[in-house]
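What you see is the complex with one protein chain gone and the rest in place.
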Amino acid sequence: MAKFKHPQILIANHLLDGEVLFMGKAGWLRDHRAAVVATSEAEAEALLALGKAELAANKVVDAYLVDIAISPDGHPEPIHYREKLRTLGPSVRLDLGKQATNTEFGDI
Amino acid sequence: MNIAVTPPRSNAPRAAMYYYDTFDRDFVNERVAQFRDQVQRRVSGALTEEEFRPHRLMNGLYLQLHAYMLRIAIPYGTLASNQMRQLAMIADRWDRGYGHFTTRQNLQFNWPKLADVPDILQALAEVEMHAIQTSGNCIRNVTADHFSGAAADEIEDPRPTAELIRQWSTAHPEYCYLPRKFKVAVTGSSNDRAAVLLHDIGLRIVRNEAGEIGYSVIAGGGLGRTPMVGKVVRDFLPREDLLAYLAAILSVYNRYGRRDNKYKARIKILVHETGLEEIKADIEAEFAALDRSGTNADPEEFARIAAYFAPPEFDAAAGTSIFEAEKARNPEFARFASTNLATHKAKGYTIVTVSTKPVGGVPGDVTSAQMRVLADAADLYSSGELRISHEQNVILPHVRLDDVFALWQLLQTAGLATANAGLITDIIACPGMDYCSLATARAIPIAQDISKVFADPERQKLIGKLGIKISGCINACGHHHIAAIGILGLEKSGRESYQITLGGDPTFSASIGERLGPGLEAHEVPQVIEHLVEIYLAERQGDEAFIDTYRRIGQAKFKPALEREVEDGSHL
Partner (left out) sequence: MVLISEGYFSENCWSLLGDGEAWPFEQDVIVPLARVHEGANVLRKGRLGLLLPNTTEVADVVPYFDQVALLAVQFPAFSDGRGFSLARQLRRAGFKKELRAFGPLLPDQYASALACGFNTIEIPDDRALRMPQAQWRAAYQARDVAYQRGYAHAGSILDRRRAAK
């Protein structure tokens, strides 16, 4: 596992409908803002292991950890622009994706 | 302007293209059933993702940034009007009301659910379409000249050849687990519009001294990380040996293509590392050893397929009086007529390019409503037939010149009348990081920004034909390597960074674009493109195309375009 530098959240795609999901306290969420944040290497490993279990249970595909920083509003925001896009949707179709259904969204 | 659309005539013409026989129909139906079973086994866990993946890919289903993506095959870019309507239905019923035409003449839906895909494939099968082998390490959609069967410069329609190869390559027992993807293109014209020199195999229909039709076979072209121009491996291959010779190339590639490194696994690397003479010898040895008569299609089969592509009957008396009168009366129409028409082989007819690149729009994206208008347009004005070009535009191949005005009015009702075919705002862009999980940067916003800067039709006319192509990563699906001005989106220090390449050429005089300088920030790109255009306009002689000016004066003359103001006010 890569050296732990930032707090992390777990991201994946729902197997059946393909939507981007985030691991929350009680299971997968469609909104990243309530995602569980791993603040240590041990927590990150546990989160990843949970992701692998969910993969094996055929709930999700392509689960991996994403580096985040806590926003002024207190919720996790991906640091890299690619992962930020995954919480939003296509920047050229603001009427599609999570950005269209969530009530708030930020600039990249 | 609102025009009531005449509903398609019940005796609407049937597009002159291949139609399935019982065998073809049974095949696709079985394939749908097979995939339905595979999805079920995936959901139940009988197949792991790793095991499901090649089957998912061989049925065109990708996992992308926001959702799954389904890539539907449009064989050699040819569509019948009822197929276009079915795509509209699928877009509405199972997706978000639009589709994206790609640089390989396919269509992508960006929001299908895995559970719905078997039903989507069933809906496709009902109109003789599929998503077979549009992904995966197998032979992909065979592409061909989008002006096939209509262009004045055509030796022979390449589509019967493409259809023969399509069938031969479908679920091929030996070639479905290749080192990497395999792309084939066919051209039948003296001007190559299919980029055959930039494919794993390119086929050029030629005549030998005896006047017999055959193929010049090119292998080892490709874009991506290591772009290379293909090499001729056979100057003249007789028609009847086509499948056996392709089998020889594929067998050599399957056995010896690299499998240790994904980025060195295409046949272009094999050709490059083996050497042309040795690879030709390997291919010829395999060709000599295999059972030729047992592999080739017989001439009757080729004739059977070719018969489907016999062009519609053209009216010898087709005139141009309405066309000329409307051009004189309507400057906007005159502009469209001067940009979006290409010379048809039949007198009184033309080939119409419908641009999917309105200024500020998403290149290649078409709504379901637009698809229906295009289908109607095909029925009314183009013998029921459409094409998709690798430039992401829609072609109506057989339009009477005297119908162009009515067609143009119809296209206007759907925002499909942009008069920019081949011009600087007719930008090719891959979906980039707005959709694609492979991307390193976004491509579409760059296209939008550039197109807005050059929106003025007079300015576009002055510049003339100039191809800009944008790729959102090194995989080069935007074909930036073969653009007059190419743009490659990468990442630099956590931000999107864009490299410009100049002097690419996809035709028979193929060349790979050369990098101009260091990467630019997104907001700097339109400015730099403007400077490049200014230099071109200042230097060009007569109506010289960008590529010719570039080759004549060299890259150094274009470097000043990179000088621009940076954030702190300094100049680069």
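Order of writing sets the labels: A and B. Residues in every chain begin at 1.
In this text, a residue touches a chain if its C-beta (ideal position, glycine included) is under 8 Å from a C-beta of that chain, and two chains touch if they have at least 3 such contacts.
Note that this is a predicted model, so its numbers are computed, not measured.
Although it is left out of the displayed model, the omitted chain contacts the following shown chains in the full complex: B. Considering the whole complex, the residue from B:Glu126, B:Glu301 or B:Glu324 that touches the absent chain is B:Glu301.
Only one residue in the set B:Val43, B:Met89, B:Cys176 or B:Leu490 touches the chain that does not appear here, and it is B:Cys176.
For subunit B, the list of residues touching the undisplayed chain reads 21, 23-24, 26-27, 30, 34, 38, 41, 46-48, 51, 54-55, 137, 167-168, 170-178, 243, 251, 254-255, 259, 289-291, 294-298, 300-301, 304.
Here is the rule we use: only the chains that are shown with their structure count from here on.
If you check the complex, the residues on subunit B that touch subunit A are 42-45, 49, 63-68, 96, 110-115, 362, 433-435, 439, 442, 444-445, 448, 494-496. Of all residues in subunit A, only 13, 15-20, 55, 57-58, 61-62, 79-82, 85-86, 89-93, 96-98 touch subunit B in the complex they form.
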